[in-house]
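I have a structure I would like to understand better, so I am pasting it below and will then ask my questions one at a time.
The complex appears here without one of its protein chains, the remainder shown in place.
On to subunit A.
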């Protein structure tokens, strides 16, 4: 128990710290692929996936633990991920993003988090469980990409690493515009940790390392898995209302750690303040949180569980989920950002000059 508390909190705090300082926002990243044709954050995610994939499969090859991809509840993954993608646009951040923004003092994220935890718990053990189970009954036996194609996992990983390396090389070769920054007020380590702008690829590398580290730490406490946010978030609420200690696991301390790590990073950088959302933002946050809980519950993971971890494990679930999650964010972005601005444009054109 003590080990679970300590390693979970430390791993989570590292993740929260890195995400806050690195401004690692997958929602913004997916959204900007469509809105501004900017793929940087998506490429950053690919780096984190590649590092974790190599790291975790090395540990598996060394027989540190075993991993089975299980079966693929295809309908649940597609529908759930799409809804999750819509939800994170409304909530202004994915599940992990919401945890770390809650640590920055954004009360809108606290609202989103409450909605997310509630519906995720309803899906795991509440009134939505029968529906969740029914949708998950439609499944495909093999979830492992390597198994389906009939090759070794390492072949898939090698091809993936080569592709990612090529993308990163091409991206870094592009001419860069100088982005104006804030005047430095700190020096040395304090400047690097609490002030400097981090390159998204550096942030992604650190996240890949933390995601790898999460596996042996979690396995040591009996939880076979890596980073995960949805089930642990639901577990907190399940524990609080039932009092059953069985709901407490490594993941619970991981998500609490994300909050604490981000809080610490924000405090130290002068970026913490309780910020009250306006009515519209508050309602959007709540609706987004509810959709996130439903979507992630159904899909069996959020942008971390499926988008970062199950992708690294080279499962169909991870990659199909990532694809539909991105489609969800684009769909919501169209209705939230693109259409309103088109309408506004039309309205001004109609008015005679």
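Keep this in mind: a residue touches a chain if its C-beta (ideal position, glycine included) is under 8 Å from a C-beta of that chain, and two chains touch if they have at least 3 such contacts; residues count from 1.
By definition in this document, contacts and distances are computed from a predicted model.
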_Considering only the chain that is not displayed, what protein name does its UniProt record carry among "Sulfurtransferase TusA family protein", "Fe-S cluster assembly ATP-binding protein", "LemA family protein" or "ABC transporter"?_
"Sulfurtransferase TusA family protein"
*Any idea which of A:170, A:191, A:275 or A:339 touches the chain not displayed?*
A:275
_Residue touching the undisplayed chain, where the options are A:25, A:45 or A:145_ = A:25
*For the chain that got dropped from the picture, name the residues of subunit A it touches.*
20, 23, 25, 28, 31-32, 35, 92, 104-106, 108, 177-183, 197, 266, 270-273, 275-278, 281, 337, 341, 344
